[in-house]
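Below is one structure, written out as C-alpha cells; comments come after it.
With one protein chain removed, the remaining protein chains of the complex are shown where they sit.
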Amino acid sequence: MTTYRWAELTRERLGALLPQAWVVLPVGATEQHGPHLPTGTDALVVDAVVAAAATTPTGRDLVVAPTLPFGASDHHFPFGGTLSLRVETMTEVLLDLARSVHAAGGRRLFVVNGHGGNRGPCHSAAQRAATAHPGLRVAYADYWELLLADAGPDPGGTPVPGHAGAFETSLVAHLRPELVCDLSDRPGPAAAPGPRAVTVHEQESWTRIDGFTDRPATAGADAGRQWFDACVAALAARLTALARS
Amino acid sequence: MTTYRWAELTRERLGALLPQAWVVLPVGATEQHGPHLPTGTDALVVDAVVAAAATTPTGRDLVVAPTLPFGASDHHFPFGGTLSLRVETMTEVLLDLARSVHAAGGRRLFVVNGHGGNRGPCHSAAQRAATAHPGLRVAYADYWELLLADAGPDPGGTPVPGHAGAFETSLVAHLRPELVCDLSDRPGPAAAPGPRAVTVHEQESWTRIDGFTDRPATAGADAGRQWFDACVAALAARLTALARS
Amino acid sequence: MTTYRWAELTRERLGALLPQAWVVLPVGATEQHGPHLPTGTDALVVDAVVAAAATTPTGRDLVVAPTLPFGASDHHFPFGGTLSLRVETMTEVLLDLARSVHAAGGRRLFVVNGHGGNRGPCHSAAQRAATAHPGLRVAYADYWELLLADAGPDPGGTPVPGHAGAFETSLVAHLRPELVCDLSDRPGPAAAPGPRAVTVHEQESWTRIDGFTDRPATAGADAGRQWFDACVAALAARLTALARS
Amino acid sequence: MTTYRWAELTRERLGALLPQAWVVLPVGATEQHGPHLPTGTDALVVDAVVAAAATTPTGRDLVVAPTLPFGASDHHFPFGGTLSLRVETMTEVLLDLARSVHAAGGRRLFVVNGHGGNRGPCHSAAQRAATAHPGLRVAYADYWELLLADAGPDPGGTPVPGHAGAFETSLVAHLRPELVCDLSDRPGPAAAPGPRAVTVHEQESWTRIDGFTDRPATAGADAGRQWFDACVAALAARLTALARS
Amino acid sequence: MTTYRWAELTRERLGALLPQAWVVLPVGATEQHGPHLPTGTDALVVDAVVAAAATTPTGRDLVVAPTLPFGASDHHFPFGGTLSLRVETMTEVLLDLARSVHAAGGRRLFVVNGHGGNRGPCHSAAQRAATAHPGLRVAYADYWELLLADAGPDPGGTPVPGHAGAFETSLVAHLRPELVCDLSDRPGPAAAPGPRAVTVHEQESWTRIDGFTDRPATAGADAGRQWFDACVAALAARLTALARS
Partner (left out) sequence: MTTYRWAELTRERLGALLPQAWVVLPVGATEQHGPHLPTGTDALVVDAVVAAAATTPTGRDLVVAPTLPFGASDHHFPFGGTLSLRVETMTEVLLDLARSVHAAGGRRLFVVNGHGGNRGPCHSAAQRAATAHPGLRVAYADYWELLLADAGPDPGGTPVPGHAGAFETSLVAHLRPELVCDLSDRPGPAAAPGPRAVTVHEQESWTRIDGFTDRPATAGADAGRQWFDACVAALAARLTALARS
C-alpha cells in the first residue's frame, strides 16, 4: 500500500496498479485572490493538502494524478490576473480525465477540488462519467467542505472557505509565506452571507467587496498550519473510508 | 406584492413586473422511482412545494415560471420509465431560461430544484448566467437541502431525500395518494451512505438497490403532510430572505 | 387500448406498455403573444389539442408525455415576456427525449408541435433520433398543418396559424377566456405573406407588426371552439392512421 | 441587374454588389441514390436548377454562392457511397455561411435546398441567422416544394420528390444521361406514404425499399426535361418575387 | 488503376472500389484575395492541382471527392467577400467526411488542403478520425508544403505560399487569367515573416498589409504554369508513395 505519482510511472506500472488503486485528482484554479495573495492560491493549497493526506496509510494504493492548475473562474475576470476555463470546458476536462482513468484500467477516481467555481463541473463530470463508464466509481469533494463537515460551520469564527479571506490567507502564510503581501493598510470587507443552503451567484457581488471576503489581515501562519492539518486530517479520513469500499 | 404565473401573463404585464420581482423556476425530473411511485414524482413534488411556498407574503412580487418536467436522469435508464435530458443539455436549458429572464427585464431568478441529478447543471448554469449577464442575480437551492439545513440531518430517523424511499413516498402519499402502489410485499433495501461531504457516483450502486433507497413501506400520508409543510416553510423562509435583498 | 399519462405511471407499467404504444410528446413555447394573449398560449393550446385527441379510440395504447412548456423563441426577445431555448438547445432536448423513449423500450414517438419556431429542431431531432436508434419510429407534425392539410389554406379567410392573430386568439378565447385581454382599441396589422413554399426569416419583420399578425380583434370563443374541434379531429385522424402502422 | 458567381469576383466587386443583391446558396448532398443514379444526384440537380433560374431577369442582382456538395445524409450510410455531414454539422455550416454573407455586407440570402435530409438544418440555420444578425433576411425553400406548390401534389401521377425514383431519375437522365445505369431488370419498390402533413423518420423504412422509392424504370430524359423546366420556372418566380421585397 | 469522381459513381461502384482505393478530398476556401484575385482562388487552385495530379498512374485506384469550396477564413472578414466556416465547424465537416469514407468502406483518405487557415482543422480532424475509426488511414498535406519540401524555402525568391502574392497570383493567371484584375497601380506590401518554425496569429497583421502579401504585380502566367506543374508533380509523388502503402 503505497502512494504514487501517475506522471512518474510507466504504462506497465500503471496497468498493474490501476485496477485496485484509488486515483486522486487535485483540481485547482489560477485566479485573482485579492491584492495580497498569489493567483495560484487554490492550486497550491489543494496540491499540498492532497500531497500530505496521500501519505496516510489507507490499506490501498493511491495514485496521485497531476494537479490541474486551472479552474472555472470567469467571474474573477474583472479583477485581472485570472487564467480561467469556461464552466463547460472545465466540465469536459474533468470528464475526459475520468474517461482516461477508466480507459487505463482504473476503477476508482477521487476528484479533490480546491475552488468553489468548480462545483458545477465536478458534479456534472462525475455524474456523466459514472453513467458513461459502468464499473467506474467517481467520488468528489471540496476539501474545505470536509473540514466543515467535521468541525461545523464557521470554525473559530472564521468564514470557511471565503475567498482570499483569513482562511485562505492563513493557509498560504503557512505554505508559501514569501508569496503573501503585506495587508496592514487594507481593511477587509464584510461579506454578506446568503440564506442557508442557497447558493447565490451575482457578478456584482464580487465587485462590491473588491474580490475578497472577510478579514485577511487577521490571518497568520500559525492559524494556517492548524487549518492545514485539519484539512489534511479530514481528507485522510475520507481516503481511508473510500479505501475500504 | 402578489404571486403570478408567468405563462398566464401578457408581455406587457411581465414587462412591468420583472424588474422588481423574483422569478421562481421549479425544476423536476421524470424518472423511475421504484416499483411503487410514479415517474413524475420529482416534478410533482417540487411543483407543489413551490406553489405552496409562493403564497407566502414576502413583500415582493413573485412570478412562477412553468415547471420544467424533465431533469438529468440518465443514471436511471437501466430501470426504464425515464425521460432524461443529458447533463449538458440540462445545463443549457437552465442557462437559456436564465438568459430569457434577463432578456425579459428580470433581475432575480431563483431555481428551486427537485432532483439530485440536477445539481451539476444548476450550479453550472447559475454560475455561467451570472457571469454572462451582469445585473442578474441567480439563486439556486435543492428543496430538501433547505429542510436539512433547518432540521438537521436524518430528521426523525428518515434519510432525506433518499430516492423513492420513505421521504418521497410519504410526500406522494400526501399529494397524490392514488398514484402510490402497494408496498407491503417489497422489503426495502438498505442504502449504504458514503463518507460525509463526499459525493459518490457509481452506476452499479443503483442496480444493487433496485433503484430505490431505505424503507418506502414505512411511508404514510401523515408523515408526508408533515414533511411537505416543513419543506414549504423552509422554502418560504428563503423566499422572504431573498425578497429583502 | 387506453390513454395514459407517462408521469403518472410506474416504471413497471411503462415497461409493459411502451413496446407497443405510441408515445405522444406535446411541444409548446412560452413567448410574447401580443398585448392581448398570455405568454403560455402555444403550450396551453397544444396541450389541450393533444389531450382531447388522445381520447380517440385508435386501437393502440397512447402514452402522453409531459408537455414541454418551452420552445425556440429567441426571435420574440425584443418584445419581452419570452422564455426561450436556443434552437440548438431545443434540438438537443427533443433528441434526448426521443433517446429516452427508446431507452425505456418505446418504439413509436409522435412529436406534436405547437410553435412555428420549433420546426427546425423537430425536423433535426426526429431525423437524428431515427438514425441513432434503429427500431425507433419518430413522427412529427405541427398541429395547425394537419388542419391546413385537411381544410386547405386560409380556411374561412383566416390566416392559420399566424401569430397571436384571429386563429390563436380564438383558441385561447375558447380554452381560457379569462386570459384574453380586451382588444377593442388595437387595430390589427396586416401581415405580408412571402412567396408560397418559401420560408422567410427576418428579425425586423416581427418588429414592423408589433409582434402579432392579422386581426385578433375579430377573434371569438365560438370560432375558437370550431377551430379547436377541427384541430383535434385532424390530429385524431393521424393518431388513428399511425396506430395501424 | 446581372447574375454573378461569388467565387469569381474580387472582394471589391462583392463589397459593391452585396448590399443590394440576393445571394443564392444551392445546397446539395452526396449520397446513395439506388443502384442506378450517381451519388452526386442532389448536388448536380440543385446546382443546375439554380444556375438556370438565376438567368431570369428579376430586377435585382443575383450572386450565386458555390454549391455545397454535401448534406445531412447519415440515414443513407447503410447503403454505402454516402458522404454525409451530421445534422448538427450541417446546421453550423449553413449558419456560418449566413453569418459570412452578413459580414460581407449582404442583406438577403436565399438557401435553395436539394435534399430532404437538409430540412431541419435549413430551418434551424435560417432562424438562428435572422435572430443573430438583425438586418439579414434569410429565405429558404426546397426546390421540389416550389414545384408542388405550383403544380399540386403528385403531378402526372409521379411522387415528387421521392428518392431516386422516377422524378429524380428523369432529371438526371436529362442533365447527365451518361451517369444513369440501366434499370430494366430492377422492378421499383412501392413507397408507402405516411399520413398527410406528418413527417415520419425510421431507419428501417429505407432498408425495406432498398434505398429508393417508386418506379425509376419509368423515368426518361423527356420527362426529365419537363420536370427540370418546371422546377426552374417555379424557382425563377420566387427569385422575382423576392427581388421586389 | 483508374481515377474516379465520387459524385459520378453509384453506391455499388463505390462499394467495390473503396476498400482498396485512396480517396482524395480537396479542401479549399472562398475568401478575399486582395483587390486583384477572385475570392474562389484557394478552391480553384487546389481543385486543379488535385485533378491534374490524380491523372498520374500510381498503381492504385483514386476516388476524388467533391472539392469543399469553403474553409476557415474568419480572419479575412474585415476585408469582405469571404464565405467562412468557423474553425470548429470546419473541423467537424472534415471529421464527418472522414467518418463517411469509413462508413462507405473506405480505408484510405488523403486530405489535400489549399488554405493556410485550415491547418488546425485538418490536423485535428485527421487525428480524431484515425482514433475513432481503427482501420482508417488519414493522410493530410498542404499542397504548397509539398512544393517547399521538394524545392526548399523561397523557391526563386518568391514567398510560398504568401496570400494573394506573386505565387497565388501567378497560379490564377495560369489557370483562369480572365479572373485576375490589373495590378499595375497597386504596389505590393512587404510581408514581415515571423521567427522560423513559429506560427504567429494576429488579426491586425492582415489589416496592416491590406490583406495580401509580397508583390502580386510581379506575377505572370508563365511563372504560374511552372509553379502549377511543380505542385502537381509534388502531389503526384505523394500519391504514388501512398499508393504503395
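Chains here go by letter, A, B, C, D and E, matching the order in which they are written, and residues are numbered from 1 within each.
The criterion applied here is as follows: a contact is a pair of C-beta atoms (placed from the backbone, for glycine too) under 8 Å apart; a residue touches a chain by one contact, two chains touch by 3 or more.
No experiment lies behind these values; they were computed from the predicted model shown.
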(message) Among the chains you can see, which ones touch the chain that has been omitted?
(response) A, E
(message) Using the document's definition of touch, tell me which of E:129, E:166 or E:223 contacts the absent chain.
(response) E:129
(request) Please pick, from A:2, A:20, A:55 or A:100, the residue that touches the omitted chain in the full complex. (result) A:100
(message) Take the complete complex as the reference. Which residues in subunit A touch the chain that isn't displayed?
(response) 5-15, 18, 30, 32-40, 43-44, 65-70, 77, 79-86, 88-89, 92-93, 96-97, 100-101, 103-105, 179, 181, 211
(message) Using the document's contact rule, name the residues of subunit E that touch the chain not shown here.
(response) 72, 74-75, 77, 86-88, 91, 117, 119-131, 133-142, 145-146, 148-150, 194-204, 237-238, 241-242, 245
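Just so we're on the same page, only the chains that are shown with their structure count from here on.
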(request) Working from the CA atoms, figure out how many degrees subunit B turns to land on subunit C, in steps of 5. (result) 180
(message) Just the number, please: Cα centre separation of subunit A and subunit C in whole Å.
(response) 47
(request) Give me the residues of subunit E that touch two or more other chains. (result) none
(request) Work through the pairs of chains, note which ones touch, and then classify the graph as line, ring, star, complete or other. (result) line
(request) If two chains touch, include that pair; go through all of them. (result) A-B, B-C, C-D, D-E
